[in-house]
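So, chain A:
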Amino acid sequence: MQENKNISFGHNEFNIQGKVKGAMASFFKRRKKSIQISKNEEPGSGQEKKKEETGPMQAGKSEESSAGKSGEASQKQPDALYTSLAANLDKIKRKTGNSPDVVIRPIKVGGAQAELETAVVYVKGLVDDQSIHDFLIESLMNNAELQKELSPEKAMKTIKDDVVAIGGIKSVKKWDDLFADLMSGNALILIDGSEEALMASTQGGQRRSVQEPTTNVAIRGSKESFTESLETNQAMVRRIINNPDLWVESMNLGKMTKTSVSIMYINGIAKKEIVDEVRTRLKQIDIDSILESGYIEQLIEDQTMTTFPTVYHTERPDAVAGNLLEGRVAVFVNGTPFVLLAPAVFIQFFQSVEDYYARFDISTAIRFLRVLIFFISLVGPAVYIAATTFHQEMIPTALAIIVAAQRESSPFPAFVEAIIMEVTFEILREAGLRLPKAIGATVSIVGGLVVGQAAVQAGIVSPAMLIVVAITAIASFATPSYAIAISARLIRFLFMVSAAMFGFYGLILALIMLIVHLCSLRSFGIPYMSPLAPVIPSELGDTIVRKPLWAFGKRPQLIAAENRTREGKNQKPKPPESRGMKHYTRKEEKDET
Partner candidate 1 sequence: MKVIGISFVLLLALMGVAAALDFFGGSPDLNASIRNIFNPFLVMETIEMVIFIFIVLCVFIPPVRQFFQKRNKSKQ
Partner candidate 2 sequence: MKRKWILFSTMMISMAFLSGCWSKKELSELALISAVGIDRDEDGNYMKAIQIINPGNVSSGLQGGGGGQAPGVTVITAEGKSIVDVHINASAEISRQLYHPHANLIVIGEDLAREQPLNTLLDSFDRNAEFRNTAQLVIAKKSPAADLIKVLSPVEKLPSEKIYKTLDVTEKMRGENITVSLQDFIKTSASPGIEPVLSSFTLEGDVKEGKKQENIQQSQPETIVKADGLAIFKEDKLVDFYSGNMARGVVWILDRVKQTDVLLDWKKNKDAITYSVIRQSTSVSADTSKDLPEITVNVKAEGMIRETEAPVKLDDPNVIHELEKTAEKEIKEQLERTVKQTQNKKTDIFGFGQTVYRKDADKWKKLRNNWNDDYFPNLKVKVNVDAFIRRTGLRTAPNLSEIKEKYE
């Protein structure tokens, strides 16, 4: 019925791998057209680049042409640098609109007779001031070699090889590359008479330091959280997985922002099809700006008509490392501490890194609690509405009397009351979230305590309703992933409406519909509800329950590739034989080996 749904997952391993390939193949078929287009675009700076040239710069077009005339006549390529330093600097100035933070520092090198005009160009704030001064400008000025007489080419070589004491240096010939590097914080060395420019990597500037995570807080585990810097973030993961198989691919996305985005995966563990799929989807993105990983998330997810997140995001390096080791692919985006992980499955949003750090029995109990919490936050008010307006017979009599007594004075029907309270609560939450921390606390006190108490005392809202709303609200806070909690918040209203119309019948139908919907979702070809549906028995141990760490045999079969062995056999700790009960201990040992 749907073309891209031609696979299924049984528990047969062989089958599944074959199937996933099939899925990917079909997926490619579906997107063939667009891939072809992007391939055309890639190597040559064809239409796309031209558009860029003419697009944003149309205003300066006439000026540019005049500059071209006044400058060198030998314009082999429109994109190439000019030979004259003055013309180059002029172009840079015009292109950046004379912005004061683009610093142009002319330096004279060469012997006294044959002075060679050079200039260092960089963007203030993006560069590391110290390295510019110490290793670039100072070296250029004081280097003995450069005091000799030099041709531009020779000077270029000398500077490149001997002078600049900075790790990354390369030459650029095209304006596009030049500006891209300049704007990403590299320093530019231009020499009069050369068609090349040198690019020294001096990225730096002020950045937030590594701090504790604010969203995925864990009691136990690393206190590091990602920062806004892509390099730092990647390094943090590298520090955890010290393995050359941790591969990174980077690209720039966003026509205007040219945001650096990189894919990280572990070669041999991540499934090639999934990596390819992520890469293809990322390459297809054609948008002017990428401001946060949320942009990417929305542009690469499988289905847009859903409130459920099909890409996982986290700001914890250990969470990323753990998921990479399960075979997932991480997408880092410069400028945000949130790293995307794909493919994501539903149950993943109920798991936290801490589950693996704590003992399994405790983690299992907590995971059960989380699913319960999610369920409460989803259907809490709906059950109240259904029970009080349709199925009064299902409430135990004593409770029914109490609720009835409370409802006596309430002027609204239960549904309206519930909607009022839920909306009020959402307002409170939103207000508390956006305000400064100090005021936020006040809002929650005024809102929660004063309004709640007053509303009950005034008889506008029944206390039972308030309790239900409060429990629901707390439950939605307790879900470990904000992304899934917020979708539950939204769906809750749908449940309330259906419960208000048809009681439990409506509620149950809505629940079944939700399940159908969840089952129809996929994340990068992986069924969203796996390993619950389709059920993969060997992996049920890491879903709502978490089996002991020593029993984790394999990586998830839908996600991980060939290398699926996670740990050796017989990982169960065997303490040395202790005092007494020797017979028993020996017997046990025999059983296990």
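Per the selection procedure, all candidates are chains of the complex that A comes from, given by their letters.
The rule is simple: contacts are C-beta pairs under 8 Å (C-beta built on N, C-alpha and C of every residue); 3 or more make two chains touch, one makes a residue touch a chain; residues count from 1.
Because the structure is a prediction, the values reported are computed rather than measured.
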Touch-positive candidate for chain A in this complex, from 1 or 2: 2
Interface residues, chain A side, partner candidate 2 - complex: 305, 388-390, 392-393, 397, 400-408, 410, 413-414, 457, 459, 497-498, 500-503
